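Structure record follows, encoded as structure tokens.
Note that one protein chain of the assembly has been removed; the remaining protein chains are unaltered in position.
Every chain is named by a letter (A and B) in the order it is written, and numbering of its residues begins at 1.
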Amino acid sequence: MSHLKAVASRTLQLALVLWAVVTILFLMFRLMPGNPMAAYIDPTFTVEQQQALMAQFGLDKPLWEQYFIYLGNLLQGELGQSFRYREPVAERIFALLPNTLILTFSSLFVAYAFGILAGAYLAWRRGSAVENAAIPLVLMTRAMPEFWLGMVLLAVFSFWLGWFPAGGTRPAGADYDSLWALYTSRDFLSYLALPALTLAIYSQGLPLLLMRSNMLDVMKEDFVTMARIKGLSNWTVVVRHAARNALLPVMTSFAIAVGYQLQGNVVVESIFSWPGLGRELVNAVSASDYPLAQGAFLMIAVVVILMNLIADMLYALLDPRISHA
Amino acid sequence: MHDLALQKPGLVGRMFRSLKLPLSDPFAVFGLAVYATFLLTAIFADAIAPYDPTEILYTPEYELASDLRPGEQGFILGTTSLGRDIFSQIVYGTRSALIIGITAAFMVALIGSVVGLVSGYFGGWVDAVLMRLADIAFGIPFLPFVIVLAAFLEPSIWNVVLAMALVLWRDTGRVIRSQVLTLRSRGYVDAARVCGSSDLKIILRHIAPNILPLSFLYGSIAIGWAILTEASISFLGFGDPQSISWGYMLQDAFASQALAKQAYYWFVPPGICIILVVSAGFFITRGYENLLFPKLGR
């Protein structure tokens, strides 16, 4: 298959998946029982006022027509208007997205840095007491409910020890010249620390286990044995030769992890008062604000789909069979 | 394969053997023991729990039995702020956890295996359609999907199971499909076909038993996922208040400020139960992986 054809078919597939997710979303929200705006129509409204409100949100038209209007609007990057906030959904989502992304990526960087190092170390110490104790421990970190871990960390590091603030992204009333100035400030780091740590503890298991098993594979390969015969010390072999080769598939998993992490944020954002997309989704869903819920859901889905695509492409690019050939 | 057919053991025995329980791995054995313990607790919950987990309890002085510490007034793990017995909730929580976990795991493994089998065995347009469906399922963010579902349907523990059945078959389906593809290319499948066996017979006789351990593996991961997801959903307030689960208990504890009250006896035990059950699933999974893909392990 030519390169061009592969890219074209992948793009088509992506479009298909996006269209399907959008359609499922639309149906899910419109087919729920009851008037979608019931919670927002004041009972003192006259019939005309109610109808005007329905018309304002395009709810007076038949379902199929609403669907095509929705699709058309999406193509123009128009996500509709929130019932609850009476403002464009896109505006709210783009105000919150940076917060969610920075939390996701910073926690994953920490998780991957730790996971890769610890995974390499455990592979090197294969069969030792440390490894025997560490593996079940790592598995247990993945078995903890994230909100439980978050609440416990909040209680210990914020309430009891007072090392970190309890919630938000910045001190009350603090003003910064730009988002960049905020994100690079010391204050921001102290606010980011606990939520990022919670997510990192949960996500370090995947890179750690992957790195370890890849390392074990690579260490059996000829060139590693050769290096050992050459008399290089064990740790040098691990770092110089094995780790480098074992690293690539782990990095591929990073893209998938971004997608998963974005979903896990929902809970952690609520605990640490982090103004992100996940918390907005929960609020919107419980307030029956479906344009907003739909928009937030779609945004998360788009990131997930994109990350799946990147992972696929990276995988094709870095396939061990290709790199070894 | 042929030998097995000759011995003609009962179907149950055959299925059990083809599960290949990883009994040589100590952690996997520990995991199985944890499962067994919780299973017994769930079955005999009525006999073990001293109270109905939702009943509002009173002290002999007719005061609400709220926020009692462990041991006070004979409550083993104390009571909640609304006067319910924590120990009984833990016991009954086992029941919800296992019901959710096992049905979800069963659905995920069943749907995933069927999709994988059909897709891998028949190939062609069936494969193409099913795999595109899997792509779509991969494009749906799972937790947000459960939240939306739980919010629109009546609150119930089955929402989590339903969502998992609708979305999470995707991983199992893909892996089983590739396994089937390798199996198909082996000689004995072709041999069977030449001998005139029907597709159904080939699938059931020759392929299904070989992928059963793999389905079981993905099933045991799904148990953990289901329990963790149910806990998150409860924590976010979309749970079912009528059926007591560990996730519901944690939500209740945090909403009643168990942290500020330093009521460890309230928010620690459900957390530990969740960790135990879920990691037991992981231990078993790992035992399996070592058995199925020895090169991954030590």
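By our rule, contacts are C-beta pairs under 8 Å (C-beta built on N, C-alpha and C of every residue); 3 or more make two chains touch, one makes a residue touch a chain.
Here, contacts and distances are computed from a predicted model.
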Consult the UniProt record of the chain that does not appear here and report its protein name from "Twin-arginine translocation pathway signal protein", "Glutathione import ATP-binding protein GsiA", "Acetolactate synthase" or "PA2779 family protein".
"Twin-arginine translocation pathway signal protein"
Among A:Q13, A:T141 or A:S158, exactly one should touch the missing chain; which is it?
A:S158
Of the listed residues B:V29, B:I48 or B:L82, which contacts the missing chain in the full complex?
B:L82
Sole contact to the chain not displayed, among A:L16, A:M140, A:M251 or A:A287:
A:A287
Looking at the full complex, which residue from B:L23, B:A191, B:A255 or B:I272 touches the chain that isn't shown here?
B:A255
By the contact criterion defined above, which parts of chain A meet the unshown chain? Give residue numbers in ascending order.
34-35, 38-39, 42-45, 49, 52, 55-56, 81, 84-87, 92, 95-96, 151, 154-155, 158-159, 162, 165-170, 172-173, 175, 270-273, 275, 279-280, 283, 286-288
For chain B, which residues reach the chain that was dropped from this view?
56, 63-64, 66, 81-83, 151, 155, 237, 239, 241-242, 251-252, 254-257, 259-261
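Operating definition for what follows: only the chains that are shown with their structure count from here on.
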When the C-alpha atoms of chain A and chain B are each averaged to a single point, how far apart are the two points in Å?
23
Parts of chain A lying in touch with chain B, wherever the complex brings them together
13, 16-18, 20-21, 24, 28-29, 32-33, 126-127, 135-136, 139-140, 142-148, 151-152, 154-155, 159, 213, 216-217, 259, 262-264, 266-267, 270, 278, 281-282, 285-286, 293, 296-297, 300-301, 304-305, 308
Inside the complex, what are the residues of chain B that reach chain A?
27, 132, 135-136, 138-145, 147-149, 151-152, 224, 228, 231-232, 235-238, 247, 250, 254, 259, 267, 271, 274-279, 281-283, 286, 295-298
